[in-house]
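The structure appears below as structure tokens.
In this view, the complex is presented without one of its protein chains, the others remaining in place.
By letter and in written order, the chains are A and B; residue numbering begins at 1 in each of them.
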Amino acid sequence: MSVNELFKRELKVINMGLESFYEELRSQDVGTIHVDWKPAAGGDKKMASLLGRLKGL
Amino acid sequence: MAGRFERTISVLQMSQDLYDFLLQRDDVVFRVHSIFRGAVNLLSPDKELATIARTDLDIMPMGMIVDLSSHAAWPFENDDSVLYGGQMEFVLPNSESRIRFRNARVWSPELAVPSGEVTCASKEMLDLIKKTLLELDSGGVASVIRFIDGDSNEPSSCTNIYARFITGDICSFLEAVEGKNWDLSLSRAELLIGFGPGLTPSCDDFLAAFILSLYYRNLWNHSDDHALLNFLHDVVDLARSRTTIVSYSMLKHASRGKASCSYLKVLDALATQNIPELHRAIERVLEFGATSGADFLFGVWCIQTIFSRWARQEECIVKKEDRI
Partner (left out) sequence: MIQSIVRKNAYYDSVTLMLISREMKSIEGVEEVLVGMGTDLNLDLVRNLNMFDANLESITPNDLFIAAKFNEEFVTMEQLVESFEEQINRKKDASAGDYRPPTLRSAIDHLEGANLVQISIPGQYAAEEAETALRAGLHVMMFSDNVSINDELRLKKMAVEKGLLMMGPDCGTAIINGVPLCFANVVSRGKIGLVGASGTGTQEITVRIDQLGEGLSQVIGTGGRDLREEIGGLMMIQGIEALLNDPETEVIVLVSKPPHPTVEKKIIDLVKQADKPVVIDFIGGDAASIVDAGATPCLSLEDAARKAVALLRGEKVVDFDGFDASEEEIEKLVSGSAAKLSAGQKYLRALYTGGTLADEAIKYLGDHYPIYSNIPLTPDRALANLEGLNGHICLDLGEDEFTRGRPHPMIDPLTRADFFKTHVNSSTAVVLCDVVIGYGAHENPAGAVAASVSEARERLKAEGKDLVVVASVTGTDKDPQGLDQSIASLEQAGVIVMPSNAQAVRLVDLIMEKVSA
């Protein structure tokens, strides 16, 4: 959907991160969904890649 | 109590100790102590706490998991009576309901002896815990880790008032434990028990990690260290009047090697050096209450770090003896 196409549609937002942003959209009746996002492997990039390797075995 | 019930709730899983506790008694009148969205605590006349939880919570000592969807309301109110009169079921007179555990699976709240060799947690595993805690910033005393591991010299770097207040006492407790001075450790523990917000104050979750880890180290190494075991029981004795009843029960269980399923899984993963399992266990622990979980993990990190220092010292001693 091009930018100008977006301007003609109803905005529907997926929120990832700060929950307050989601709450504020909801309070304005904007169509929205909040992703319960968590970093892989408790936030450790090295660990994530290690886990990836272990899973690959 | 004619057999007319509005509702029957079935228990899916029950802790071995609760099962034994009930089967040894003909009838017990529990009182509803506290109600949460995910769980309800019952108190027996002799002050034993039993916990009923929904499936999205962790099973724990003296606990059971019931088949009650997360939308459904609990059929209790505070101070309601809950009767156990044999027949493998609880009766709830006020709501004309019953909870049956005839078909429940029984879960052991203790760890089995690991099959392989029991070793110290690797640096990699300790770093995984530490990193998780640093990023989490849960609000409990776990943020003291910033101070302890040399990232900062300022207790003020801890993000909350509880952590700032207790940093010094935690440090002196760690020192005493590391020196295996159990009398001193006890008087230091006294400065921690019951401290922090919540039903299980943060420092109690921290101490639970110490008690559990020390208990299992002693058991698995067949050391039978009486001074240590006395220390564990004395901490629990202190806790009886110094903290909430929920927290006291947790510490009491810990001194007998019992803890909730995810806490035990953390220890098991560490003992068996299973990193993917540790990762999953950490996630579970944090899921069940970010503050408690983080404070427990912080305790685990501290005591396991102490274990690895002990191991290095022992190695040195062995090497010296070899040379002689």
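The rule we apply is simple: contacts are C-beta pairs under 8 Å (C-beta built on N, C-alpha and C of every residue); 3 or more make two chains touch, one makes a residue touch a chain.
Keep in mind that what you see is a predicted model, and the values were worked out from it rather than measured.
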Touch with the missing chain holds, among B:T51, B:T132, B:S185 or B:S202, for B:S202
Could you list which residues of subunit B touch the chain missing from the display? 33-34, 36-37, 41, 71, 78, 138-140, 159-162, 165, 191-203, 241-246, 289-292
Those residues of subunit A which, in the complete complex, touch the missing chain: 1-4, 6-7, 9-18, 20-21, 24-25, 28, 30-39, 43, 45
